[in-house]
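In this view, the complex is presented without one of its protein chains, the others remaining in place.
To keep things simple, chains are lettered A and B as they appear, and every chain counts its residues starting from 1.
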Amino acid sequence: MKKVDESGSNSLISTSAVAFGRVAISILIPLIAFVVLWGGFIFLRDSNASQGVIAVVAIIWGVGGIALLFWVADYIVNKAPLNVAQKLQPFVFVGPALVILTWYLFLPTMRSLYLSFFDASSKNFVGLANYIYAFTDSKMLEAFGNNLLWIVLGTGGSVGFGLIIALLADRSNFEKVFKSIIFTPMAISFVGAGVIWRFIYAYKPMGEDQVGLLNAIVTFFGAEPKAWFTLQPWNNIFLVIILIWLQTGYAMVIISAALKGVPSAIIEAGRIDGASEFRVIRSIIIPYIFSTIVTVSTTIIILSLKIFDIVFTMTNGNYGTEVIASMQYKQMFRFYNYGRGSAIAIVLVIAVIPVMWYNLHQFRKREVF
Amino acid sequence: MKKAFVVVMIALLLLPALFAGGKAEADAAKTVRVFGAFVDEEARRFEEAIKPFEERTGIKVIYEGSKDFETLIEVRVSGGNAPDIAGLPQPGLMNTFAKQGVLVPVWSKLEGLLNSNYAPVWKDLGSYGGTTYGVFHRVNAKSFVWYPKKAWDKAGYKVPTTWDELMRLQDQMVRDGVRPWAIGIEAGGATGWVGTDWVEDIMLRTAGPDVYDKWVSNELPFDAPEVKKAFDILEGIWLNDSYVYGGKNTILTSSFGDSVSPLFDNPPKAMMHRQGNFITGFFPDDIQANLEEEVGVFALPAIDPAFGIPVLGGGDQFVVFNDRPEVREFMEYLATWESGELWAKAGGALFPYLNQDLNAYPNAIERSLAEALVNAKVFRFDASDLMPAEVGAGTFWTGIVDWVNGRSTNQVLADIQKSWPR
Partner (left out) sequence: MIQAKRFNWKILVNIVLIAIVIIWAIPIIGLFISSFRTQSEVLNSGWWTIFKGKGKLTLDNYKRVLGGSAYTFIDSAGKTVRASGDNLSRAFINSFTVTIPSVVIPLLIASAAAFGFAWMEFPGRKFFFTAVVALLVVPLQIALIPILRDYQKLGLTGSYLGVWLAHTGFGLPLGVYLLYNYISTIPKDIFESAFLDGARPMVVFALLVLPLSVPAIASLAIFQFLWVWNDLLVALIFLGGTSEVAVLTQRLANMVGSRGQDWHLLTSGAFIVMVVPLVVFFSLQRYFVQGLMAGSVKG
C-alpha cells in the first residue's frame, strides 16, 4: 500500500525524470562511443608506447571499436521513427564498407579516369590519345591476347583442379593432410614462387648437368634441353601453370566449404535412387554449389586479368608473354607516363564489365527480405 | 547480461583514450633522411662512411634503401612524402624530378665544391636545363673484361691490346677447345641491360663520343648506319655459337650475376666476361678472397684507334628535396672524398673525386679501375640511363632480348626508333 501511494505522488516527477534520463542516455551513449573511438584513433596514430601494447590496443579497437560503431549506429537508427529506421538500417551494415571503398578505391579510380585523358605529366589534355594507344599498340594487343589465355586456362585449371580435389578429399581418409599440401603453395609469396619455378624451368646447355627438373627429365630421355620461357607461344602456358599451382588451393578451400554445406539428405536421396557417384556429383552437388563456383571463378578471372608478378619476374613480358598489368606498371612507374598508365588501368575496369554483368545477373536471382 | 557486456566493452575501449597522450616528441637531434637504391652490405658501408660526419656535427643521418626504389621514389615524391635527400641511379630520373620542379638546386658553396672536387663531366651529368641538382657519390666503370688469371697463365694467353688481338685470341681459345665468352642477360624486370652496355661500348669505339652524344639525344636516329654497325660487330661475337658458352639460350636464360661463374669452374668453361666493376661481388667466395691472384682485368680494346679506349660508366647522384641547414651540411659532406673513403676501403665502390687517395682501395684491381675512371680522357655515362625511360628502360632492353632470340637487326632498330617519345 505504501508503494501505491509513493508511486502515485511521485508519478509526475518520476515520469519526467525517466524521460529526461532517456534523452540523456540517447545522447550520451553515442557521445561516449565517439570519444572512445576517437581516443583509440589518436592513441594508435600518435603514441609511442611499446609495439606490443599498440598491437593489442589495435586488435581490441579493431574488433571492439568496429563492433561498437555498428551497435551505436544501430542504436541511433532504432531511435528514429519506424519507417525512417527501416530505410536507414541497411546502411548501418553496408555503410562503413562503402565509405572505406569509396575513399581507398573508388575515388582513386575516378582520379585515374580523369588523368587518362591527359598526357604523361598530366599537364595537357589529349582526349582519347591514350586509349587509342592502349587499343592499337602492338605490345598491348599482345597483352590482351595473353590475358585471355590466362583467364581461360588459369581459371579453368584452378577451378577445375580445385573442384576435383575438393570432391576427392571429401571422400578420403586423409582429407586434412591432402588439403594442407595443396594449399601450401598459396602461403608462398610470388617472390618465393618465382624462385621455386626457376628450379623447374632452368636451362643449362647440352652436356652440362641440368639444374631444372623439366630439362633433367627431357635430357634423361635423350632430347636436348630447352629454354622453356623463350619458346613461343608455349611459354605462356608454362607461366599459367604456375598460377594454377598457386591458386588451386584457394579454389579448393572455398569449394570445399561449400561442399560441406550440401545437405546430406539430398545426396542420400540421389544415391538411394540408384544414381552413380558421377551422376550424383554432376546433377545434384554441382548445381547446389554453382553460385560458389561462380564466385571462385570470378575472383580467379579477375586475378588473371591483373596478373603481374609471375610474368614480370620470370620473363619481364619478353618472348611474347606481355600482360596488361605489366604494361600498366611500366607506363606508370618506369616511364612515368601517368596518362597511359591511368588509361590502361581504366581499360582493366572496362574489361571486367562482362564479369560484372554476369554477377549482377546472379545477384538479381537471390532472395531478399 | 548484454548490457553488462556493453558496459565492460566501453570501459575497455576507454583505456586507450587515457594513453592518447600527444604525438611522439620531436627528435632532439637534427635528422636528415636519405633514401637510396642500394641495400644490405652496401647500405651498411655507406652508413659507416658517413659516420665521421655524424660524429663531427651531431646531425643524425638515417638511410633507407629499397630494391623497389624506382616505384617508391615516384610514389613518395608525388604523394608528398619525399625524403630529404635521394640517391638517384639514373640521370634520367633526376631530369624527371627537375622538370617537375621538386628538386633544390645546388647553392654556391656546394657548387664551389663540385667545381674543385670533380671533373666537369660529373657536374654536367647532374644538371638539367643549365641548373645543377646532383652530387655524384659512388660510381661504377663498365668497359672491362674479366678473366681467370691462373687458367690464362696456364694456357699462355696474353692480354689483348687491340681489337684484332682480341679477335685472334677468341679464335685461339676456340681452337683450344674452350668458349671465349660467358654472357648472360637475364635480370628479371630489367632483362637485356647487359646487351645495351656492350652496344654502348662498341658505339664509343667505332663512332666516337660526339656521335655517341647525338645517339643519346636521338639527333642520330636509332636505326642509323652507325648503330647498325655496332650491332653487327656485336652479332659477330654474341650470335656465333662457338664464341659463347652455352649459345644464345644461355645468354637469354642465364642471370647476369650467375653468368660469370663458368670462368671459375675447374677447368673454366669460358675465358672472358665483359662487365662493370660491381661483378666482383658475384665471384665465388674463395675467388673474392684472393682477388688479385685469381682474377685479371683489362679494358675492352679500342676498335678504331682514333677513338682510343673511352670509359663507359654510371653512378648514383644525390639530390635534395627538402632544403634545411642540416641537409645542406650533409650534401656538402657528400661532395668530398671523406664521405666515400671508408666505403672505398671496404671494396666494391669507386669514386670520382679528383683528390682521392688511390691507395685506399683494397686491391690492385680496384685501384687500376679507379685510376682509369678518374684519368679517363673520354668518359661517357651509360646511354640507356640517359635516354628516355621508354627506350632506355624499355624498348632498348626488350629489343636486345628479341634480337638475341632471332629478330633481325633492322627490325629491332626500327622498333626502338619508333618508340622514341616525341
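By our rule, a contact is a pair of C-beta atoms (placed from the backbone, for glycine too) under 8 Å apart; a residue touches a chain by one contact, two chains touch by 3 or more.
All of these numbers come straight from a predicted model, not from anything done at the bench.
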Q) Quick one: which of B:Pro225, B:Pro267 or B:Pro284 touches the chain that's been left out? A) B:Pro284
Q: Could you tell me which of A:Ser189, A:Gln232 or A:Ser283 touches the chain that is not displayed?
A: A:Ser189
Q. Of the residues B:Asp68, B:Asp164 or B:Asp357, which one touches the chain left out of the display?
A. B:Asp68
Q.
I'm checking contacts with the chain that's been left out. Which of A:Leu31, A:Ala80, A:Leu168 or A:Met206 qualifies?
A. A:Leu168
Q) What residues on subunit B make contact with the chain left out of this view? A) 23, 37-45, 48, 51-52, 55, 62, 64-68, 71-72, 75-76, 78-81, 187-188, 255, 257-258, 261, 265, 278, 281-282, 284, 342-343, 345-346
**Q.** Residue ranges of subunit A at the interface with the undisplayed chain
**A.** 41, 44-46, 51-52, 54-55, 58-59, 62-63, 66-67, 70-71, 74, 78, 87, 89-94, 96-98, 100-101, 103-109, 111-112, 161, 165, 168-169, 171-176, 178-192, 195-197, 199-200, 209-213, 216, 245, 248, 250, 253-254, 256-258, 260-261, 263, 277, 291-292, 294-295, 298-299, 302, 305-306, 308, 325, 328-329, 332-333, 341-342, 345, 348-349, 351-353, 355-356, 359-360, 363-364, 366-369
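The criterion applied here is as follows: only the chains that are shown with their structure count from here on.
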**Q.** Complex contacts: residues of subunit A adjacent to subunit B
**A.** 32-33, 35-40, 42-44, 46-49, 53, 57, 60-61, 64-65, 67-68, 71, 120-121, 202-205, 208, 226-227, 229-230, 312-313, 315-319, 330, 333-337
Q) What residues of subunit B sit close enough to touch subunit A in their complex? A) 6, 9-10, 12-24, 70-71, 74-75, 96, 99-100, 188-192, 245-247, 249-250, 252-253, 388-390, 393-394, 397-398, 401-402, 405, 421
